[in-house]
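Sharing a structure, written as structure tokens. Questions coming.
One chain of protein is taken out of this complex; the other chains stay put.
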Amino acid sequence: MKIVVGVDLGSTTTKAVLLDEQGRIVGRGITNSRSNYEVACAIARDDALTSARFDLLDRALRDAAADADPADLSQRLHAAFRLELYLDDLGALARRMGEVLDAGGPRATAQVRQGIEQALSEMRERAHATFLGGGGRKSDFFRDLASAAFVAAAEPVAATLGLRFDDLVWAFDRAILDVETELRELAFASLLARAAQRIAGDLETPSLRERLMRVVDEIASLPIVEASFVGTGYGRQTLPFPKAAVRSEILCHGRGAHRLFPGTRTVLDIGGQDTKAIQVDDRGVVTSFQMNDRCAAGCGRYLGYIADELNLGLHELGPLALQSKRAVRINSTCTVFAGAELRERLSLGEDREDILAGLHRAIMLRAMSLLARSGGVRDELTFTGGVCKNGAATKVLRELVDENYGAGITLNAHPDSIYMGALGAALFALDDLDAGRPNLLEVAAPRRAPPAAPANRACAGCS
Amino acid sequence: MKAPLAPAPRDADPARDVLRRAHALLEDHGLANAAAWKRDHPGRLAVGYMPVYAPRPLFEALGCLPVAVFGGGDRDVIRGDSYFQSYICHIPRSTLELGVSGALQGIDAMVFPAICDVIRNLSGMWQMLFPDVYAAYLDVPQNFRPEVGGAFYRAELERIASDLVARGALALDPERLRAAIVTENARRRALLALGDVRREEPWRCPASEAYAITRAGGALLAADHLALLGEYLAAIALRRGSPKDNVRVVLTGAFCEQPPFGLIKSLELAGCDIVDDDLQLGLTYIEGDIDAEAADPLGALVTAFLERGAATASRYIGDAHKGDALLARVRRARADGVVFAAASFCDPALLDEPMLEAAMDEAGVPYTSFKYAENTGQFHVIREQAGAFSDAVRLWESAP
Partner (left out) sequence: MSELVRVGKSPAAQRAAEAENKDRSQVRQKRMISDHFDKLARAKEDGRKVVYTFVPGNLTELIGAFGMLPVLPEINALQSGMRGRSGAYIAEAERGGHSEDVCSYVKCDLGMLRSGNLGPTGTPLPKPDLLLLSYTGCFTFMKWFEILKAEYDCPVVMLHVPYQATGQVTREMRDYVVRQLEHDVIPAMERVAGKKLDLDELVAQLTRSARAEDAIVDVWESAKARPSPIDAYFGGVYYVGPIFSSFRGSEDAIAYYEELREEVRGRAARGEGPMTPDGPMGEQKWRLVVEGPPNWTSFNDFWRMFAKEGAVVVASTYTRVGGLYDYGFRHDPRDPLGTLADYCLGCYTNHSLPARADLLEKYVREYQADGFVINSVKSCNSFSAGQLLLMRELEKRTGVPGGFIESDLVDPRYFGKANIENRLQSYLQMLEARREGRAPERTALPVALPVLAPGAT
């Protein structure tokens, strides 16, 4: 199969979308962005390739295992695959922690080594339940999974050995950053084979086992050829790609949204670091756009600060805000003062839900101005970016659009719209392929020193 | 204005009714009043004007109702915001929001006095966005020689007058202008009387009330404002109470963008008696009577502007010493200190402020400073700051 790849390197997550030569979406992947952009891109792409192969696998299983429950089988296989991947990563983590301990000086006592080994072994044992136990996971990103598991395992170990928790965690903290930015090839075929072995024992009949193994072999060895690549994203100016393989995120978001909702004429994208209002024509070509200025007021990051301040998960804010009966009026969406404003409101006795509702409204008011600045809202408005998953934000947007542009506007918000930029990039990659000037994503071995994070600009206040 | 009515001290507060009427005018920027006036005066024009000073007697003499359009307060701003970058002050946003939302449909003309580049450019934006509305930039002279700046200013007034006449205003008649000047002078004296009460018995007249009663005049003919002022002065004379142990401050900010009521109240709650302010400086911009007997009343209006215009950030003061005028206000008000409040991103007020502060330092007058926007919703910090300031002033005064 020949595919094209689009990658959107965002400030929080990196997304990849694969299209086949006919422009059909065949895979998508996501990972957390990290200090090494190349690795983030490679992992997102690998994740997308995995999803593409699983998609093919699902179809094959529907034919080959129609007598069993193919959906259930596929789900178990997928979970087992994730487990194998996790165990591989855990192996890399253990190796790296060993190196850290070797170089660790006086802190790396025998007792600490023992504690860490016990914790890691505990993590390996619990992994099974995490992936195959049927419970949900908050995140699939290795860093998140491993951090949570290490904390859970290390605390009792520390208590038993009479160590401080900090004695164990420092080596983890160092190693996880290195493991995360290390480029390791995804051995899909062997991971899948191991996953299949793992679940095969539970299968009812030898025939089913045999059919599963055959499908797995077939899919794992199916050649997938990357024919073209385009990258985009927040870190665009430092993207590790040739210039010809880079497209502006504005163009990609506009085009991706239009591809998914062809009636789209206006796109609102609220991401971690910026907000974009984009107008597109009937072909998905951007005709005008506006971005927030250098100040991140009213962007996703603002909600992140609020969540931190309230000690809540980002995903919990929207549902709480929706419980509000009377939104508090808030005029400032300055990230710098977000915490202070919140504390003051709470101290005045305002309800948390009402404050959150007010904050969501303030953010969306700002977005409305940007929309108006870009030329208003026409026909269909497609809301994309991380914030569009927030139900309170979507609700306020609906109200404000109705108030300002009449009730006839279709509002699209897709739960997967964080992939819009990557989808647009993939469409450009397909253009490049058609025009006979494709580029490929070639990831070099990572440099030792990760690039410095962009310097924070001083905030000079805002209106 | 969504600010609550000024709290009446008691149910029987004699000023409650007049305050309610004043607040009602502010709530909708005087637009309902303007609409009613236009119904009663078919064919006549309502002339909107922006801060700081506008020649209201001239508009009245032309048979127009002058309506102060001093921003949209804290209403939600969406489209207005879409025309301005984040580093521009707030008043043009909310004013445009009023315009594009159709709230100003009853306003037949808009006058933009020369006070800063933002308001200046807003005049051009108005011309582009509302081609059917007469939008005039009123360039006021910074040269105060009669034969130089005076001649120019007179030509500006004549130009705007004739443009308004062409749109249905009454012809410029000296008799009507003299009459308008007489009323304007009376209104100014009533405002001075209000100032006297604030200075002598601040407990009778909180600044937030004085502000509402004064600002209501922006929506009224001078004669009607005069009546409102008279009613309020009579009502507060009946109030009973006693002096509070507050510090006396002058609030200054070369105000164009208006601070929210909450801000003024916060200062009062923090223990400050605001005994003088320049919140509505346009209404008392001419210091002293305009000559109502002059054979050439337009010339009298011009002369008053040249010779007796208030020293504020948008006016060039030539060889005069920056801060002298403020110091005189402080002395007259027997104030303990000055509160500087500047609108965020207001170049004139913010650039003036360090010079004024230096003058206060030199004279040993304590002060405190902060920024605001017309839609500021949080006063906690301001209250803290003003509270600390008033405590400090008290300590400083009681020090041996």
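Letters A and B mark the chains in the order given here, with residues in each chain numbered from 1 onward.
What we mean here is this: a contact is a pair of C-beta atoms (placed from the backbone, for glycine too) under 8 Å apart; a residue touches a chain by one contact, two chains touch by 3 or more.
Computed from a predicted structure; not experimentally measured.
Participant: With the full complex in mind, choose from B:M125, B:V165, B:L269 or B:V381 the residue touching the hidden chain.
Facilitator: B:M125
Participant: Considering the complete complex, identify which of A:G10, A:G271, A:G284 or A:P438 is in touch with the unshown chain.
Facilitator: A:G284
Participant: Give the residue, chosen from A:I25, A:A146 or A:V328, that touches the chain omitted from the document.
Facilitator: Selected residue, touching the omitted chain: A:I25.
Participant: Which residue numbers on subunit B touch the omitted chain?
Facilitator: These residues touch the chain not displayed: 82-85, 87-88, 92, 114-118, 120-125, 127-129, 136-137, 139, 141-143, 145, 147-149, 151-152, 155-156, 159, 313-314, 316-319, 322, 342, 344-348, 350-355, 357-358, 371.
Participant: Given the full complex, what residues of subunit A touch the hidden partner chain?
Facilitator: That gives, for subunit A, the contact residues 22-28, 30, 51-52, 55, 58, 140, 236-237, 247-251, 255, 258-260, 262, 274, 282-291, 293-294, 373, 375, 414-416, 419, 423, 427, 431, 454, 457-458, 460-461.
The criterion applied here is as follows: only the chains that are shown with their structure count from here on.
Participant: Centroid of subunit A to centroid of subunit B, CA atoms only: how many Å?
Facilitator: Subunit A and subunit B have C-alpha centres separated by 53 Å.
Participant: Help me check something: in the complex, which residues belonging to subunit A touch subunit B?
Facilitator: Spelled out, the residues of subunit A in touch with subunit B are 293, 295, 297, 329-332, 341, 344, 365-366, 368-373, 400, 404, 460-463.
Participant: Taking the touch rule as given, give the residues of subunit B at its contact with subunit A in the complex, in rising order.
Facilitator: 74, 76-79, 81-90, 93, 344-345, 371, 373, 375-378, 380
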